[in-house]
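Take this structure, written in structure tokens, and hold onto it; I'll ask about it next.
Missing here: one protein chain of the complex. Every other protein chain is in place.
Think of it as A, B and C in the order they're written, each chain with its own count starting at 1.
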Amino acid sequence: MNYPGKGLVEGLAITARNFVGSYFYKDRLTTVQYPEERVQTPENSRTFPFLVFDESPDKPRCTACKICEVECPPKCIYIVMDRDDKGKPLQRPKVFDIDISVCMQCQICVEVCPFESIKMDNDYEKSRYGRFNDLVQRLPDLLKSNAYYNKIKPAEAAEVDAKLKAEAEAKAAKKAAAAAAAAKATAVPPAGSVT
Amino acid sequence: MNIPLGHYLILAAILFAIGLAGALTRKNAIIVLMGIEVMFNSAILNLVAFWQYKYFAVPTAQLFAIFAIAVAAAESAVGLALVIAVYRHYKSVDVDEMKELKG
Amino acid sequence: METIYQILHTTFANVPAWAVQIAAFLIPIAFIFGVYPAIFALTTLVERKALGRIQNRYGPNRVGIFGILQPLADGLKILLKEDIVPRVADKFTHFLAPVLIVIPGLLVYLVVPVAPGMVAVDLKIGVLFALAVGTMSVIALFMAGWASRNKFSVLGAVRAVAQVVSYEVPTVMAGVAVIMAAGTLSTLTIVQRQGGGLLNISNWYVFRPWGLVGFALFIIGGLAESARCPFDLPEAESELIGGYHTEYSGFKFALFQMGEYLAGMAMAGVTVTLFLGGYMGPGSGPGLAGGLISMLWFFVKLAGMIGLNIWIRGTWPRLRVDQLMGFAWKVLLPLALVNIVAVGFWHFLTPRPLAWIITTGWLVIWFLVLTKCNASAKLEKREYRYV
Partner (left out) sequence: MNLAFWIISAVTVLGALLAVSLRNLVHCVLALILFFIGIAAHYFLLRADFLGTVQILIYVGAVAVLILFAIMLTHNVTGTDGPREILGVKWWSGAVIAAALAILLKKAILSDPLAMVLPAGDKAQSSVAEIGRALVANWVVPLEAIAILLTAALIGAVVIALEEIQKSR
């Protein structure tokens, strides 16, 4: 049946159905009431980088090699290597700043890191009141534990852990082999020296 | 209300004079038309005042006022259409510049 | 006013007459200035919530329980905002326009009866007064647009003026139908004529063939005159930024919003008075209880009309400018004129069923003719060269 104003009437019917339905069927409402409830972010979603440490924040995986600082396209990373009193490099960052107002979340730092140290976070609540200093993430803000990494991205973290473990085992095996070779060469087997 | 009729008549006369002055002195055709509207309205005010003070038994004065308002509306419609036509022709609404009909 | 005077005079017998007179004078004014702006504030909230629900969202629900304090928060926010006046604007006119835009909206309520005898002024020419005052907002709109010295403002103002002037004609003609049927211009009498019948309902003018057409015309005209969706071309955001109120901020902008809503509600009130029987409804009548029920009925109907406005706003898309003018002059105006003839039929054909049949037939035939004549060209299936 076709009558004048059919489209208008049908439109009114649809909006009326939406209006009434939104009170009875909660799944119609697409709005998330943000501070009370949050959307579960997908596992591979990413916001800004953070630094992973294994046991304690004093010993991050990062060695301050500055590869990420060089590779970062918008140059938002600034690293100073820590040195001891004699000026000997300690292979850990003294300063590690990421300006998240500049960072474009490209994940290139993660790609280039040889130590699986820098990873992408999925924490999206980074708004601050200031425009400049508040948006620079310092080393203490950036350091997060491996457990946290495992929590936010289980699959990826498990893969990384497995890889690191394999690497460590390979390294240990290599060391053991080298030690064994050395022991064979010196014919003095240092039993139990490699665990 | 104890305003004598003369007050209304004098008010209408003043308004009429103002409208006349506007129609005579201004060069812009639209303001000339507006002056004519002022004169129209003052005349209609006279009609209504006379109706109220002397001839309230019959509504004839109001009818005349309504007719006058209708005529004034028609006049202003045609007048403004003419102004627009003149503007299209001369690119101006200045009545002093329309000299083509001068002898 | 007289009724209020009577009530007060009988209730407070020992109060001097002049005090009662002043009170009877002030109460309607206080009512108009208090109740309708309050309804406006509530309407902004309800509208936002309803539009949200129509789009499957929650509306504002943060400030207070169910967001009930949202209008207060909005008002506070807009009061604290900076009031910016463009440097090249015509300062005085720019200032005057938002002040003037509220006045016509409030003036219309003077003649809208809310209960038996409860009308601020029972003018003999009430309907005409409401329609005439409603058109005065045109001037304020034009002042706002012109004084801003902004091409979008001027375009919006010119659109608004053209729209209001065009839609005023069919609206007034639709009102003429009611005036002819009621034989009076007084709003109070028009409402009284719609009383009686079954449950005080069956005599509403909307339940007459010509009344239904007039009702539709009046709603459309009211929407267009208050520049509400789907006739919100004067402030079409996608084309004109904000239309005539582009250059207004802070409290002046709030006044524009208020003026628009008040005008829309005023048109809704006049529609209720003319077609929906005003305060008439089951249980309404004189006396205190009947008066309260009458008032309730009036406000229920007003809320219904406002709800209809919101529903339409949430559904229909905006018209194009040529469609807007064509609709007013080619559809609504002929229909309104035909409607007046229909009232004549209704008045002079004596057996009621015959009047029903002939009036309905006349209107339906003309409606079909008008829709046929104004049907847009059939769109052919488009062939695209590059798919």
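To be clear about the criterion, a residue touches a chain if its C-beta (ideal position, glycine included) is under 8 Å from a C-beta of that chain, and two chains touch if they have at least 3 such contacts.
Remember, predicted model here, so these are calculated numbers, not experimental data.
Here the chain not displayed is in touch, across the complete complex, with B, C.
Where chain C meets the missing chain, the touching residues are 90, 93, 123-125, 128-129, 131-133, 135-136, 138-139, 142-143, 146, 154, 158, 161-162, 165, 168, 183, 185.
Residues of chain B in contact with the chain left out of this view: 1-11, 13-28, 30-31, 33-35, 37-38, 41, 44-45, 48-49, 51-54, 56, 58-60, 62-63, 65-67, 69-78, 80-85, 87-89, 92-94.
The criterion applied here is as follows: only the chains that are shown with their structure count from here on.
Note on chain placement: the centre of chain A and the centre of chain B lie 81 Å apart, centres being C-alpha means.
Taking the mean of the C-alpha atoms as each chain's centre, chain B and chain C sit 33 Å apart.
The part of chain A that touches chain C in the complex is made up of residues 4, 8, 11-12, 14-16, 18-19, 21-23, 28-31, 33. Contacts from chain C toward chain A in the complex involve residues 50, 53-58, 311-312, 314-316, 367, 371.
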